[in-house]
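A protein chain is absent from this complex, but the other protein chains hold their places.
Take a look at subunit A:
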Amino acid sequence: MAPLLEARGLSRSFGHVRALDDASFDIEAGEVVALIGDNGAGKSTLVKALTGNLPVDSGELYFEGAPVTIHSPHQASEMGMEVVYQDLALAPHLNPVQNMFLGREIPRKGLLGSLGFMDEKKMRATAEAGFAELGGTVRSFTAPVGAMSGGQRQQIAIVRAISWADKIVFLDEPTAALGVVQTRNVLDTIKRVRDKGIAVVLISHSMPHVLQVADRIQVMRLGTRVATMPAEGTTVEQLVGAMTGALDSQTVKRKENAS
C-alpha cells in the first residue's frame, strides 16, 4: 500500500541557503514518525513544505498514492492535516475557545446562523472537553491566550490541531515549553491519536521522548533526509551520531537492514 503522505526530492532555497536539498519523507496511516536533526537542519521548513505553507522549488508530493499540490494551509486542513507550528499560530487577543474554533465557528441554528451568529455555548463545551482529555492546565476559557504562559498556549495549539485532524497531525517541537506532567500528557495524547489511526509527525530535540513514542525516526541534516530507522532497538547515541554525521556508515547499514 502506498504511504499516506510521501514527499520525493523536495528542494527549496532562501537566497544562498538551501533549506531543503532533495529531501524525502514518508508516513503511513496510524504511524508516529519523529523528525529529528540539528537546529537549522530543515525540519520546520519540511513541515511547511508538506502542509501548503511554503512553495517548493522542485519535488513531488503524494497523498494516499496520488500526486498532489497543496497551495495553502487551508487546503491541507481540508485534506485532514493539522499543524502545531513552532511559532505558535494562535491569535493572542482571542481566548482559547475562540482560537480553537477560529475559521470553523459553529453557527447558531436557523436564520441567526446564516447571518453569521455563532453558537458560543456549544463551542465552549466542545473545547472544554478537548482540554479535559489532554489533562491540560488551561483553566480559563475566557482570558486572551496572549496573557497565558507559553506552555498553556502550546497546549491550546495542540488541542486545536488534534481536534480537527483526521489524517495527519504535525507537531513542531510541541513539548518545548511544557512542564513534566504536561509533556507526559502530550506524549500520551500522541499515542492515543495514533491508536485512532491518525498519523503523527513529531519534531523534537528530546531523544528520550522521540524513542518513547515514535514508531520510526527520520533524521535530517543540511536540508535532506540522511537516515530512517525504526525506534525499536535504536539508542540515543545512534540518533545523535546520525544527526551529526559521525555515524554515517552505520546508519546507512541500519537503513538497508530496515528496508
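The criterion applied here is as follows: contacts are C-beta pairs under 8 Å (C-beta built on N, C-alpha and C of every residue); 3 or more make two chains touch, one makes a residue touch a chain; residues count from 1.
In the analysis below, contacts and distances are computed from a predicted model.
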Hidden chain of the complex, named as in its UniProt record, picked from "Fe-S cluster assembly protein SufB", "Oxidoreductase", "Aspartyl/glutamyl-tRNA(Asn/Gln) amidotransferase subunit B" or "Sugar ABC transporter permease": "Sugar ABC transporter permease"
Of A:Q98, A:Q154, A:T175 or A:S204, the one touching the omitted chain in the full complex: A:Q98
Hidden partner chain, residues of subunit A it touches: 53, 72-74, 77-78, 83, 85, 89-94, 98, 102-105, 107, 115-118, 137, 139-140, 142-144, 146-147, 149, 151-152, 179-181
